[in-house]
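Apart from one protein chain that is not included, each protein chain of the complex appears where it belongs.
The chains carry the letters A, B and C, assigned in the order they are written, with residues numbered from 1 in each.
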Amino acid sequence: MTTNARPRDGATLDRDLGLSLYRTMLECRLFEQRTHELFLAGLVRGTTHLGIGQEAVAAGFAGAMRDDDYTFCTYRGHNHTLARGVPMTPILLELVGKQGALMGGKGGSMHLTSVEHGVMGSYAIVGAHLPIALGAAWSAQYRKSGQVAVCFFGDGTTNIGSFHEALNMAAVWKAPVVFVCENNQYMEYTPIRSVTAVDRPAADRAAAYGLEALVVDGNDVEAVHEMARLTIERARRGDGPSLVEAVTYRHGGHSRADPGKYRPDEEVKAWLARDPITTYRARLGAAGVSSQELDDIETEVKSAVAEAERVAREAPDPDPATATTQLWADGGSSWRN
Amino acid sequence: MTTNARPRDGATLDRDLGLSLYRTMLECRLFEQRTHELFLAGLVRGTTHLGIGQEAVAAGFAGAMRDDDYTFCTYRGHNHTLARGVPMTPILLELVGKQGALMGGKGGSMHLTSVEHGVMGSYAIVGAHLPIALGAAWSAQYRKSGQVAVCFFGDGTTNIGSFHEALNMAAVWKAPVVFVCENNQYMEYTPIRSVTAVDRPAADRAAAYGLEALVVDGNDVEAVHEMARLTIERARRGDGPSLVEAVTYRHGGHSRADPGKYRPDEEVKAWLARDPITTYRARLGAAGVSSQELDDIETEVKSAVAEAERVAREAPDPDPATATTQLWADGGSSWRN
Amino acid sequence: MAELTYRQAVARGIGQEMERDPNVVILGEDIGAAGGVFKTTEGLLDRFGPDRVRDTPISEQAIIGAAMGAAMTGLRPIAELMFSDFFGVAWDMVANQIAKTRYMTDGQVSLPLVIHTANGGGLRFGAQHSQSIENWAMAIPGLKVVAPSTVHDMVGLMAAAIRDPDPVIVCEHKTLLAEKADVADGEILEELGKARVAREGTDATVVALAGMVPRALAAAEQLAADGGPSIEVIDLRSLVPLDVAAVLASVEKTTRLFTVEENPRLCGWGAEVVSIIAEEGIYSLDGPVVRITTPHVPLAANPVLEDAQMPSADRIAATVRATLENAA
Partner (left out) sequence: MAELTYRQAVARGIGQEMERDPNVVILGEDIGAAGGVFKTTEGLLDRFGPDRVRDTPISEQAIIGAAMGAAMTGLRPIAELMFSDFFGVAWDMVANQIAKTRYMTDGQVSLPLVIHTANGGGLRFGAQHSQSIENWAMAIPGLKVVAPSTVHDMVGLMAAAIRDPDPVIVCEHKTLLAEKADVADGEILEELGKARVAREGTDATVVALAGMVPRALAAAEQLAADGGPSIEVIDLRSLVPLDVAAVLASVEKTTRLFTVEENPRLCGWGAEVVSIIAEEGIYSLDGPVVRITTPHVPLAANPVLEDAQMPSADRIAATVRATLENAA
């Protein structure tokens, strides 16, 4: 299984599932596009890392997860957070820094978390969440809960130590975790191939952990979904972890206002032509879904984004006194008696 | 090249080289045996980690190194330090804690270093020295000095993050470094196979760095020497790093007074029968070296060990005032003006 | 009543809590079959089986990271870090992930976990196996830190750490492992954040921790035997939460403060304690506040050098005596 996995027996996906994957991708895309505009306008503060172009990975996996499964993602985590069903408004409130924010303003863009939705955090230090995801999987295994942890990270992350430690220990423990490398070809500004000893940063390392090399077209949401289904099932069955390399591309820069100019124009153009959303829209159309239905979805998503923005603009600032709450389980931050 | 490399064209090694490898192994063995006795007698303080049974790796590699090449090893570093020609007396003085010690008593058993002999340190935190050895190799590459760094570590070390980072960066930079995993089958008390996702902890990871899987019989000093020659030449030529797995066994426990009882008797017995020194003595005999000559070497080494012990017993304690010297290059340790 | 060593007390505390709560699990290197390199987990594998007592590869980031992931999903894991020096290879997990996640998620994530570790010098292990790192942990908001000095406290504070809903670093002092004492049968539970007056005195307060507590007590006895000043010794037991009230009360009585720290001089817990008193108790003080510490150098392996570095009972006694005499 080393290229485009496809739905069972070559059949096309269930229609409802297809539409739901499409909707999820659109939610990610439109939310992030607006977020970027609001960042440039100074409303969104701090930093943002957009996953525009990579939506199929988030949507494909989230669509194959059980509600109580765990997601672990990075600072580039809007897509993964939205795809698990976290509403846009508290996310946007977090980004603009207003009351009602998903984490009360304490985390910010890089740390989106919604335990209620199984989004167990976005981690801003490269590689840290791989061992943590393994731990959640171990816990599920110990509790016999049948839950699976899915852990997303970038190509650059395959060169840091915690990747290696987590993969080995997960394999030895047969932990129910799926490690998903979103290979978008770049670290921040440096092409991954210039700093990596193998061509496929994740897949070419799988054998080092006794795992199969799994590669999927990360811009093909159905292929991703099928790969997700297979690897999650494997984990749930007790057959242990998988390492999936989803080949994709970020349309924009690494973060904030980075225009991503370090990438050859031709390369960017080629990938834009493989936009996961427009190509999937075409595929759904070819499979008989009407333009009207697809347009309706877009209209609904747009108005959800607009509504989130309206709330975000109107919400008050947080109470500065909350800066010192929730360090400890007692709600406070006192370190003395 | 995945098993016993042998001297070129199946010829036997040069006679002088063979005797010198034999002598080196004996120096290691007899020094360590006496060290262990002195530890049990309370003269050697702190801790010791013996490499008894693993001498062929140290001797084989050291015999293939240029005088100005660099050795990086672990707390289990007596063999590697002796094999590079560091005299026994200052080492033993370090172990017993007397004046004249190799590092003035500051380092102790786990940190043997003799820059003069290219022994760039023994490192007591698993994995730390792999990146450091890579750095020394990078420096040699930058200075075009033709030097090679050889870095020894254990099987357990292949599961820690710095292993992964160092191997990848060394491969990308084509650094002149040879990473040598002494697979003695155990971490401290835990068998390596019970915590590792692959059978050969180093060799099965080589491909993850675009490197060839190299395995050598670590109890066959000639095979090790040939593998050393080939990989060091490769590094010196500018063809980059190698990762060698030398399969061996420690005869005793992990450290101090550990009797190593966690290992099956049969296993220990089988490995004792493959003692690198007795088997090599037999091979040298079969190749025509007289018993007398080999006995003479043993007598010389024994008296060197005895002489080191005599000095160590008679040497005075260090001056306590030296406890605060040599933190900084100015010789002192002042942190204030 | 049963006589127990400090090292057995570690296993007793852990075992007590594992009996009580099936969600308590432990992982680390050589902790299972081997019972731990310091034999502080001996017997646990037999009692609780390999699902709850897990041997790991040498992968400290994965060990501590896995503990975090398990803690956030319903378990109460204990990670063993063989030597506290090894925090270096997993400090991101401790300082950046575990310490900050509850705060960053505004309380969505709780991390009831313990990292227990052998801490401190005195065994001639050299600079990379002898550090006292309790101040590394104290400096990071979000970590609780305890460092028991007695066999009883080892059981009771370990139990408290395991039951605590927040991450706790438990420092086991290497020089105390072989100490023995009788401890009560049945459940033992202490409270985090309570110092203990280990010895009452009137002329000066000496605040100590872990392996320095017996030395401070010996110094006090030595001074008493010589007709010197009367020393009150406070065993802090816990750095976070810190029992500020106990130190303030003692200094108010004695008017003089000394701290005895094993960690190297700069930015230790002693500096924190002194600074608090210099702000809140300055009018109680009758003279300079003196920190007795290891000098700001790594610990040497050599016994003569290491003994010259770590505060000894003699040095504590001499420093206290000279300081008080100077001021008088």
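Rule of thumb we're sticking to: contacts are C-beta pairs under 8 Å (C-beta built on N, C-alpha and C of every residue); 3 or more make two chains touch, one makes a residue touch a chain.
Bear in mind the structure is a predicted one, so any value in this text is a computation, not a measurement.
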Interface partners of the hidden chain - shown chains only, full complex considered: A, B, C
Given B:Y22, B:F39, B:Y123 or B:F153, the one touching the chain that is not displayed: B:Y123
Which residue of B:W138, B:F152, B:Y249 or B:Y280 touches the chain not shown here: B:W138
Full-complex contact with the absent chain, from C:A33, C:A181, C:A218 or C:L285: C:L285
Given C:L176, C:V297 or C:A317, the one touching the chain that is not displayed: C:V297
Missing-partner contacts on chain B, residue numbers: 70, 103-107, 111, 113-116, 120-121, 123, 125, 128-140, 142-143, 147, 149, 161-162, 165-166, 168-169, 172-173, 325-331, 333-337
Missing-partner contacts on chain C, residue numbers: 85-89, 91-96, 99-100, 103-104, 126-128, 135-136, 138-142, 240, 263-272, 274-275, 277-280, 282, 285, 287-291, 296-298, 300
Chain A residues touching the omitted chain (full complex): 45-47, 94, 97, 101, 104-111, 123-128, 156-157, 159-162, 187-190, 194-196, 262, 317-318, 320-324, 327, 333, 335
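Just so we're on the same page, only the chains that are shown with their structure count from here on.
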Rounded Å distance, chain A centre to chain B centre (Cα mean): 45
Whole-Å gap between the CA centroids of chain A and chain C: 40
For chain C, residues that touch 2 or more chains besides their own: 56-57, 59-61
Multi-partner residues of chain B (each touching 2 or more other chains): 159-162, 194-196
